[in-house]
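Right after this comes chain A.
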Amino acid sequence: MLHRYDTVIVGAGLAGMRAALEAKKGGSCCILTKVFPTRSHSGAAQGGIAAALGNAGEDDWTLHMFDTVKGSDYLADQDAVEILVREAPGTIIELEHMGVPFSRTPDGRIAQREFGGHLRQRACYAADLTGHVLLHTLYEQCLKEAVTFYPEYHVLSLVIAEGACRGVVALEILTGELHTFLARAVVFATGGYGRAFKITSNAHANSGDGLSILYRAGLPLEDMEFVQFHPTGFYPSGILVTEGARGEGAYIINGQGERFMKRYAPDRMELAPRDVTSRAIQTEIDQGRGINGGAYVHLDLRHLGPDKIMKSLPQILDLAMRFTGVDALKEPIPIQPTAHYSMGGIPTDNNGRVLLNHAGAVAQGLYACGECACVSVHGANRLGCNSLLDAVVFGTRAGRAVLADLPAIPRGDAPPDSEDAVRKELRLLLDREGNESLAAIRDDLQTGMQKNCGIFRSDSLLRAQLAAIGTLRGRFERVRLHDRGARFNTELMELIELRSLLDFTELIVRGALLRTESRGAHSRTDHPTRDDARWLTHSFARHTPEGPVCDYAPVRITRYEPKERKY
Partner candidate 1 sequence: MARQTGSIGWFLQRLSGGLIFALILVHFSLMHYMGPEKRLYADVVRRFQNPLWKSFDLVFLTLCLCHGWYGVWEIVGDYVRSDSLKILALILIVIAAAGLFSIGLVTVLTF
Partner candidate 2 sequence: MRSYRYRWGEGLWSHLFHRISGVALIVYLSMHIWVIHHLQHGQTAYDELMNFLGNPLFRMGEVMLLAAILFHGLNGLRLVVMDAGLGIRKQRATFWVVFVVCAILVLVGGLVLLIGS
Partner candidate 3 sequence: MADTLGLYTFKIFRYNPDKDPKSRYDTFAVEVRQGMTILDCLQKIKGSLDGTLSFRRSCRSAICGSCAMNINGKNDLACHLQVSRLRGRTITINPLPGYPLIKDLVVDMGEFYRHIAAVMPWLVRRSPCPDRELLQFPADRDRIDSAVNCILCGSCTSSCPQFWFNPRYLGPAALLKAYRFIFDSRDEGRDERLAIVDDRYGVWRCRTVFNCDEACPKKLHPNEAIAGLKIEALKRSV
C-alpha cells in the first residue's frame, strides 16, 4: 500500500515526536513506530534533563559546556556541544510551557539536582520519572497538533531513487502487510542498541534497527565503539537505577563496607562520570571485592531518610522491591554496571542532516536525531541528563532543518519495485528451514558482547568476539521460525531485530579493535592511556563487500583544548 507525506518520521520517542511537532508546520507529517508512542524507551529515563537554568545556585552555559566536553573525554564536537548547552535553558522552558510536570522548588520554580560529571546542580527532574513525563507530554502535544501516528509499523528499508531518500518501506505488524511511505524528508529517531549486551538497562525494542537500515543502504555509522555502561543497574537484571539516587546523595559500597570511589575519583566520589564509576565498580568486582565476593556491589540510600527517598525516588523504591526483593529504606540495593547508551550512531551535522561520509557531504532528504544519531555531543562518554536534552534539542533542530529544506525537495515517485526486495527478504526469513534457535543465537551474541566487548576490552577479547559474530552470522542463516503467519508475528520481528544486532555489533567490535587507546567509555586493558596524537578522531564505519571499513575525521575543537581528565 502506498502513502504520501511530506515528512515521515521513524520512531516515536522524545526526538522523533519533537521533530514531528516542527515538521508538521511545513506540511503533512506522520510517525512510524514499532511500539506505541508512549511505550518508547525515552520513558525509561529517570534522573533528569540538564540545563543551566541556575535555579539551584549560579550556573551558565559555559560551565555546562566544559563539563560536557570534559565528560566526553574531549571527543565531542565542541561547536555541537555549544549549541546543545546554549539552547538547553530555552528548551526546558518550552517543555515546561507544553505542560511537563517538573518537580518544583518551594518558590515554584523548576527544581534541579546534582548529577554525575556536572559540577553544578543542573538536572531538572520530575521525581525519578523524568523521561516518562517528557515522553507523555510530547505525545500529548502530538495529539493536540494532530500528528498522524502509525503505531506498530516496523520500518524495514529505505526507498532510494536517483541517489536521494524518497521514503521507507514498513511492515504493519498487525496484518503482516507491506506499506510504502513516500516522503520528501525522512527523519530517523530510532533510538539505541543496548540489546547487543546481556546485561542492559535497555528495552527489548532497543535493537538498533535504524542504524542497521542505514548501514545496509551504504551509509556510514560514526563512533560505534563507544557504548556507555551505567554504573547502577539492579543485580541481576540490569534494570536501571537512576544516577539521581547518587545525585540525592546515595553511597556505593563494596564487600568490605568501603566507599571505594574515594580511590577512583576523590573529588567527585559517587558523582564522577559514568565511565569512571562503572570501571571502578567493575574493578572492585573483578578483584573480588564485590558483596560476598559476588558480581555486585551495594547502593546505599538509607542515610537519605524515608521522606527524601519516597519523595524523590519513589519508582526506585518500588522497582528495588520488585526486582531485587530489597526494601531500599532498610537495606542497600545490589547493583552492577549495565549497558545503557550508545554514544555513536548515524552521523549528522548540527541540524540533524545525515552525513554521507567522513568528509561531511550531506544526504538529501535524510535526517537523524536522538540516540540513534551521533552529532557528536557526547563524544566518548555521555554525561547523565544530557541524553534527554540531546533528544529534544536536536529533535527540534532536525524538524526545523526539514522545514527549511522542504521547499527545495521535489515530490518524487517511488520506484515501482520498492517493496519487492523487502518482500523477497521476508519470504526468505519466513520459509527458511534449519535447526537453529533465534533465542539461542541472540543469547550467545549478547553474552559474548558482554564478556568480550564490555567495560574492559583487549585485542584478544575483541578478536575472539569478531570471530564469534562471524559464526553467529552463519547460524543465523539456519534459523527456523515456528510462526510463519502474517498476523502479529512477533517472532519474525525478533528475527529482524537479531539481524540488526548482528549488523552493527560487528561495527562496535571492529571500531573497538582498531582504536588502540582508552578514551571515555572505550577502555582497552592493553592500551590503558588516551592517545590524542593519534586518536582524537571520530570513526566512520562503512559497509564494503569485504566487511566494514573505518574512515576517520578530526574532532572539532573550539573552546577547550584536551587536558588530562581527573575527577
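With respect to how the candidates were assembled, all candidates are chains of the complex that A comes from, given by their letters.
Keep in mind that, in the parts below, a contact is a pair of C-beta atoms (placed from the backbone, for glycine too) under 8 Å apart; a residue touches a chain by one contact, two chains touch by 3 or more; residues count from 1.
Here the structure is a predicted model, which means the values were calculated and not measured.
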item	value
Candidate number, among 1, 2 or 3, whose chain touches chain A in this complex	3
Residues of chain A that touch candidate 3 when the two form their complex	35-36, 38-41, 43-44, 92-93, 96-99, 101-110, 126-127, 129, 132-133, 136, 140-141, 143-144, 174, 201, 203-205, 235-237, 239-240, 294, 315, 318-319, 322-323, 325, 437-440, 481-483, 485-491
